[in-house]
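Here the complex is missing one protein chain, while the rest keep their positions.
Coming up: chain A.
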Amino acid sequence: MSLSTDELAAVVARDIPAGSYVNLGIGRPTKVADHLPDGSGIVLHTENGMLNMGPAATGGAVDPDLTNAGKVPVTELPGASYFHHADSFAMMRGGHLDVCVLGAFQVSAAGDLANWHTGEPDAIPAVGGAMDLAIGAKQVFVMMTLFDKRGRSKLVPACTYPLTGVGCVSRVYTDVAVIDVGPDGAAVRETFGVTLDELRERLPVPVEAA
């Protein structure tokens, strides 16, 4: 069986080393926070200026001055800190974040990332912090479905959508496989509900066993 989004989020959470500073992108990656083990000491960064962000706020805990990058109300954990935007992005660009988890439209076998713009003429481009995160974190994990709604692979020989970053992704977590990407090409670490051979038949890029 392929993994549900929650099951996949748990797999990503499992692979984040204890004590890491981590940024979780908007959308699917946000769910990773729900699966980080208690006591892991993992500190969440949100690019709008906070470290040690807590879970989403509900009811009386909602504070309009305290949101995550998706503008969803969140909470602060003991030991939280606030800082302005230039500091927040200096943390990324300066290589201080251990891991970021981003969504993607496409990832190439070499680790190029396309996740901000479909390039369609009527689409309004919006990049947010994706380009800064992609080149800044020490490890960039992508979390996505491996195939789009029409069954096309989102792991590609070369991205056809406009790029977010070149050679920046280290690993892709998908509903059917976890795949390392980079200068040496794609290597499958584990599969969910498919064999490596079945996967090879469906992918447009050669994949090794990791």
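Everything below uses one rule, namely that a contact is a pair of C-beta atoms (placed from the backbone, for glycine too) under 8 Å apart; a residue touches a chain by one contact, two chains touch by 3 or more; residues count from 1.
The working rule: contacts and distances are computed from a predicted model.
Trainee: Absent chain per UniProt: "3-oxoacid CoA-transferase subunit A", "Serine/threonine-protein kinase RsbW", "Peptide ABC transporter ATP-binding protein" or "Nitrite reductase"?
Mentor: Per the UniProt record, that chain is "3-oxoacid CoA-transferase subunit A".
Trainee: Given the contact definition stated above, which residue among A:Ala18, A:Val127 or A:Ala210 touches the chain not shown here?
Mentor: In the complete complex, the chain left out is touched by residue A:Val127.
Trainee: Please pick, from A:Pro64, A:Gly79, A:Gly151 or A:Pro183, the residue that touches the omitted chain in the full complex.
Mentor: A:Pro64
Trainee: For a quick check of understanding: of A:Ala109, A:Leu163 or A:Ala177, which residue touches the chain that isn't displayed?
Mentor: The one listed residue touching the chain not shown is A:Leu163.
Trainee: Name, in rising order, the residues on chain A that touch the hidden chain in the full complex.
Mentor: Spelled out for chain A, the touching residues are 26-27, 30, 46-50, 62-67, 70-73, 76, 82-86, 88-90, 92-93, 112, 117, 122-132, 135-136, 162-166.
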